[in-house]
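One structure below.
A single protein chain has been omitted from the complex, and every remaining protein chain is retained in its original position.
After this line comes subunit A, so read on.
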Amino acid sequence: MQREERALDVALDVILQRVVDIKGSLQELLVKMEREGEQVDWPSYLNSFSVISAQIYTLMKLLKNDKTPILRNFLTLPLQLNAESDEKLLLATEGRVPSFSHDFVPNMLRTKPEPDVEQRHLALEAKMAQANADTALKQINVHNKVVKHVMDLVNTAREEWETETASRTNQPQTCSVNETHALIAALGTGKGFKIRTQPPGPSPTMPQQPPPQITTTSKAVSAVKTNIKAANTIHPYNR
């Protein structure tokens, strides 16, 4: 018996911790939305969402764990109510529940739905009891048919999407390392742009006539072009 109690305590502690984590992440997200709104990076929103979904996943995994006792088998029985405000309770609930009184306890320890929800539920049950068995069966069949159709639609959409993502991962490359290196070398050293490659050793007399009247760059460029032609005639094998 004692061992079970201890297991329950441990499990509750862990669950509580997970819930506090989720609450913290949700608060962070809310603060982010209020403070920065649409100004914030979308990737940062995505990060928050993935953090929260991972936390919910771990919580669900914890609840389904074999070692976690099944919580619905345990009862919470209020033994004593107290109208006076309790500071510890206030602290533990972050200011939401000031006292363990008649106003709060029925809501806090409630395991059934809200009264008006319960009433609507009862009304629906009554309506169900009135319905004819044949019509009910017919309606169920129609409903199943519709659901099956929707399922088919979703499944085909998923298949399409999966083949698309698969083809996307198979998509070869969007960039090439060799080209990157070629481009960076060209930008840094002019490799590939230099049309007048000089052979090592004593350089032959390159046509160095400074163009007589350069006033603007566009003219300087045209002068360069004549230089290139001249160089090409001298070294036809150098590109």
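By our rule, contacts are C-beta pairs under 8 Å (C-beta built on N, C-alpha and C of every residue); 3 or more make two chains touch, one makes a residue touch a chain; residues count from 1.
The rule we apply is simple: contacts and distances are computed from a predicted model.
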Absent chain per UniProt: "Putative GTPase activating protein", "Mediator of RNA polymerase II transcription subunit 18", "Ribonuclease P protein subunit p20" or "6302_t:CDS:1"?
"Mediator of RNA polymerase II transcription subunit 18"
Absent-chain interface residues of subunit A come out as 41-43, 173-177, 179-195, 210, 214-217, 220-221, 224-225, 228-229, 232
